[in-house]
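Below: one structure, written as structure tokens.
Yeah, one chain of the complex is gone here, protein chain that is, but the others are all in their spots.
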Amino acid sequence: MKSKTGIMKVKDNFDIWDFVQKNSIWLIFVICIVFFSIMTPNFLRVRNITNIFLQSSFIGIMSIGMTYLMIDGNFDLSMGSIMALSAVLVIGFMDYGIPVAVLLSLLAGSAIGALNGLFVTKAGINAFIVTLGSMLGVRGLVYIYTGERALVSSELAFSEISAASVGPIPLPVLIFLIMLILGELVLRYTSHGRGCYAIGGNYEAAVNAGIKVDKHIIINFILAGFTAALAGILMASRMNAATPTLGMEDHMIVITAVVLGGTKLDGGFGNLIRTLGGVLVIGMIRNGMNLLNVHSYVNMLIMGLILISVVYMDQKFDPLEE
Amino acid sequence: MKENECILEMRNITKTFPGVKALDKVNFEVKKGEVHALVGENGAGKSTLMKVLSGIHSPSEGEIIYQGKKVEFAGPLDAKAKGVVLIHQELSLVDEMTVAENIFLGDLPRNKFGFIDWKGLNKRSKELLERLECEFEPTELVGRLSIARQQMVEIARGLTQDVNIVVFDEPTASLTQEEEKVLFENINRLREQGTAIVYISHRLNEIFQISDRITVLRDGEMTGLLNTAETNECELTSLMIGRDLEDHLDFEKRGRDEIGKEVLKVEGLSKDGLFNDISFSIHEGEVLGLSGLVGAGRSELAETIFGVRKADSGKIFLEGDEIKVGDANKSVDLGIGFVPENRKEQGLILGRSVLDNLSLAKIRNLNRYGFIKGREEKLIYQDYQDKLDIKTPSSKQQVKNLSGGNQQKVIMAKWLCINPKLLILDEPTVGIDVGTKAEIHKLIRKLAAAGIAVLVISSEMPEVMGVSDRILTMYHGEITGEFYAEEATEEKLIKGITGIEAGACKVG
Amino acid sequence: MGSSVKTESNLKDSSSKKINFAEIIKRHGILFVFLLMIIGISLRTDSFLTQNNMLLVLRQVSVKGIIACGMTYMLIGGEFDLSVGSLVSLTAVLVIDFHDILGPFAAIIIAILAGISVGAFNGFLVGFLKLNSLIVTFGMLFVIQALTLLYTGGQYVSVSNQGATWFSIIGRGFIFGIPIPVIIFGIILIIFGVVLSKTVYGRYLYSVGGNPIASKFSGIPKTYITFSTFIITGLTAAIGGIILGSRLMSAQNYLGQGYEFDIITAVVLGGTSLFGGSGSIPKTLIGVLILGFLSNGFIMMGFPYYVQWVVQWAILIGAVWMDVASKRGKILA
Partner (left out) sequence: GSSGDEAAPDIDEVVIGITNNNVGIDSYQTTHYETFREEAEELGVETVRLDATGDPALQVNQIEDLIQQQVDVIVVWPVSGDAIVPAVRNANQQGIPVLIANSPIDESGFELVEGFAGPDNLTQGKYAAQMMKEALDGEGKVVELMGLPGYVTAHQRSDGFNEEVENYSGIEVIETQPADWDRSRAQEVMEDFLTKFPSGQIDGVYAADDNIAMGAINALEEAGRLDEVKITSATMFGDGYDAMKEGKIYGTIYQSPVEDARKTVQTAVRIATGEEVEFFNYFDTPKVTLDNIDEYERPIW
């Protein structure tokens, strides 16, 4: 049932609660900064901030693909597995040269994304089941391909990709931020972007209006696969190795970050700037809890509680009342 | 422009669904610059015919000649590209996007870099809205507009390009009279430009007001093609239902002094933003009409009484006992039935069977230790299928496959079988054909005669006046007047529902 | 009425076509693949199609199967519960830990109460606060896991004197040659199946999952129905935890991890819709058996379990592909 503002309800004066809801992610952001910098002196050091950005950039890159997907009302549980797959592939194919290896694993990631997209759109199976299938299936492939062992790159130049930096900005962070900005522009100013909002907002209306719904959704799944692959490659470069267990929980962290950023779970609303907020907050919390020496069980407890409160916020937040 | 030129001809169209012959050798033609009404009972096949036209369904037999050539559209988009536009009654809009985006959804104008041309988009939308005399901005979010305005956006969307044929499938069901007038003006303007209009509606007065010719369907067959000027309501209805219709709204009413025991009493019910300080009561065997414009808050009031909404303040009494506000489960136990406004969203579990839907409210009393008494359930089903003449191939049919009118009957049956003390009907005849409508009106009176208190919400003035013993008018969330049947005139009611002299005749 | 149902717009049209595809796949495709698979495996290994192995598989699937019954209710009612795996470990740990303190009977009661309470909490979050069950229960997965860890300190808990208690009967005993977990599974299947198809509760569940709003407008206490599905699922998870605990006579937080995905896959493979409003217990049994035989068959053939993941994926894709191809006469229209 649509909820509509009643006729007698006039909103003209400034409403604190309204403001809080609109900007919730940035408020949380500030609270996090204040909290952690009071609690640990190391938190606000330039190096630690670079560190947080660097650590967040992998999740961040994936969250770009996930944001697109979630705006159109889907999601992808297989991103962590795709990330692992492309990481092992890029190392496995290192002998053919870095560009070939990188290209190949980007291709593989995108291909799995495309497969996910095809099954969601053409066969009409729910994204949950499709990507659950590929989450396990791709992980199985990774195990088979690696023979359960870690692969190590013999190419030292490869590990320099992640280590490189432009000025003070590490390359992965730069890639993340550039993709984020491009992604946001596409969301705002292209028909693909607007199409995603329409599909997530009202699927039937989008179809009726002649939006090529399937095409957009498949593109977004490919994008999700691509970003996961990119994150995997950068991660492999960072570790100069790839393990088959890489990224086991990453899909959920990515979803948490995106939802924390305010993208609606059922689609139609959200943007990448907000997602950036979500990614950074998650990054800060993970980093900050490490600095605070929180017991790993408690750490888990806190992540769980954050997730629940995030959903609570999602439920309370109605973009139409913004 | 040649007069009398047939722009569209549908010949011998037959369409069968498994178990149903929805259309049987129907011929239908439209001329340039005419408004061609398509009428018929629920399930007669009007929508199906239009879906065949636009390519949503392909016909089992028959052919479509458009602009002299045989065509088969691939779907509504293909049809639209070739100048045939279908405007559904159902809204198909994205709430989170602006009016302009919705109007051009799927075809957003782009600049030379491939980016969306926001300026151009808003400008073109603005022009279009002005042409339709809409008083809202292209930059507003659609989700924040009233339903009626959303309907206008839907219509605007159909007119973004030059069209040859526009099909309106029950466009006025949720429009206010003011908006209806604007719509008619637009239809006339289109007609003058040579566009052909197909107009589907159950409101016969509209048909006579706007159309040039009328095609009548009955049970999937074409029973008549009439010139509007040469026919009358009697002839039309008899073609539609296959028999003559007596002036059914002429019921015996109860007067001021004949009222029975009080069944429902509402005291000072308020909900911020929706309705304010509502007090009234309904009595045994009484039909109380609640009249108002769309958005007056009647549905919300009804939903609150039934208990699917909570109130901020106020009390509700059933037969003298106060009941907890906001507990629909309890309401059903107490014998309150509620036929909601939106069949598909609020009334039916579309994916379940007719039987399941029909017995949904009753099964709480149809079980032993929680186990449903299957035989009794079946008996009740047969009883009500019979009584209300619900057309369905079997009790196991998914209810989504029934026509609108039959769906409505299923919902009515759902409530009638609990033997309610109070029955609330919210727009019980929206989108329902005259025949069924008359039956429902009779039914309402019969229920009242049996002692049930009935609250009827309707936007149709004749309907409210026809069935009610007493009428309340509502405006802007407040009750603005109370009239007994004998004193109610259309004029007085209109004053009440439009807020003129609001308060002057306010009841306590 | 088998073939496609067309409704108001071309979109609903296509989406209902999709639902239909999915239905056919679920009805026939999967069963077909399942049979092929069984034949394939039994050609390769002699011991696969033996009575012993059948019983073994039945017992191996019984814990997940029991929880799958609860999950079927959950999915029919239109919600998810991803926290069942963690709940299995929590209740297993509780039943084992309290076994030595209060005796088996009390321990079982405590575990069941714990399952119900966690279920009730989930149910509160989803039913009353109306939160998205997928993410909320995923959060709860972590919370319960963390609580279990804090409770056990990450250590194994075991029953100290295994010989002196009847507790192991639950997981290890037999009646007429049939393992007791299988009997419990059978009883639960029957109860759940009957309740779903024959009672008011079942009817309400389908309504709430099929159209929550219309259910509310029919006076069905939707909130409580949703709430109850979480309690029921919590209860089945607790029964699962108790059986597992009894089979192992020990427990640890790692137990049951990842069950949620297996269970949901099984239920959906059987043909219960993720959108709510349709599904049945017999379907779930089929799904559970498919997964059980797959996993058993793969070990029989000597493949590690992750190969099964790939095959499971391929089955899903294969079944769908087959159907899409046959429907449209060509691949990828």
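A, B and C label the chains in the order they appear, each numbered from 1.
In the analysis below, a contact is a pair of C-beta atoms (placed from the backbone, for glycine too) under 8 Å apart; a residue touches a chain by one contact, two chains touch by 3 or more.
Since the structure is predicted, the reported quantities are computational estimates derived from the model, not experimental observations.
Undergrad: Name every shown chain in contact with the chain that has been left out of the document.
TA: A, C
Undergrad: Check each of C:Phe121, C:Tyr156, C:Tyr201 or C:Phe275 against the chain that is not shown and name the one that touches it.
TA: If we include the chain that is not displayed, C:Tyr156 is the one touching it.
Undergrad: For the chain not shown, which residue from C:Thr45, C:Thr165 or C:Ser197 touches it across the whole complex?
TA: In the complete complex, the chain left out is touched by residue C:Thr45.
Undergrad: List the residues of subunit A that touch the chain left out of this view.
TA: 42, 45, 47-48, 51, 54-55, 58, 143, 148-152, 159, 162-163, 235, 238-250, 286-287, 290-291, 293, 295-297, 299-300
Undergrad: For review purposes, identify every residue of subunit C that touches the missing chain, sorted by number.
TA: On the side of subunit C, residues 45, 47, 50, 52-53, 56, 60, 149, 153-156, 158, 172, 244, 247-250, 252-256, 295-296, 299-300, 302, 304-306 touch the unshown chain.
Definition applied: only the chains that are shown with their structure count from here on.
Undergrad: Which word fits the touch map of the chains here: line, ring, star, complete or other?
TA: Shape of the chain contacts: complete, all pairs touching.
Undergrad: CA centre of subunit A versus CA centre of subunit B: separation in Å?
TA: 44
Undergrad: Using the average of all C-alpha atoms in each chain as its centre, how far is it in Å between subunit A and subunit C?
TA: 29
Undergrad: Which positions in subunit B touch two or more other chains at once?
TA: In subunit B, the residues touching two or more other chains are 76, 88, 92, 345-346.
Undergrad: I need the residues of subunit A touching at least two other chains; which ones are they?
TA: 1, 204, 208
Undergrad: Which part of subunit C faces subunit A closely enough to touch in the complex?
TA: Contacts found on subunit C: 9-12, 14-15, 17-19, 21-22, 25, 125, 129-132, 134-136, 138-143, 145-147, 149-150, 154, 213, 261, 264-265, 268, 274-275, 304, 306-310, 312-314, 316-317, 320-321, 323-324, 332-333.
Undergrad: For the complex, which residues does subunit B have touching subunit C?
TA: 17-19, 47, 51, 55-57, 75-76, 88, 90, 92, 306-308, 328-333, 338, 340, 345-352, 356, 359-361, 363-364, 366-367, 370-372, 374, 397-398, 400-401, 414
Undergrad: Quick one: which bits of subunit C touch subunit B in the complex? Just the residue numbers, please.
TA: My answer: residues 1-3, 5-10, 13, 195, 198-201, 203, 206-207, 210-211, 213-221, 277-278.
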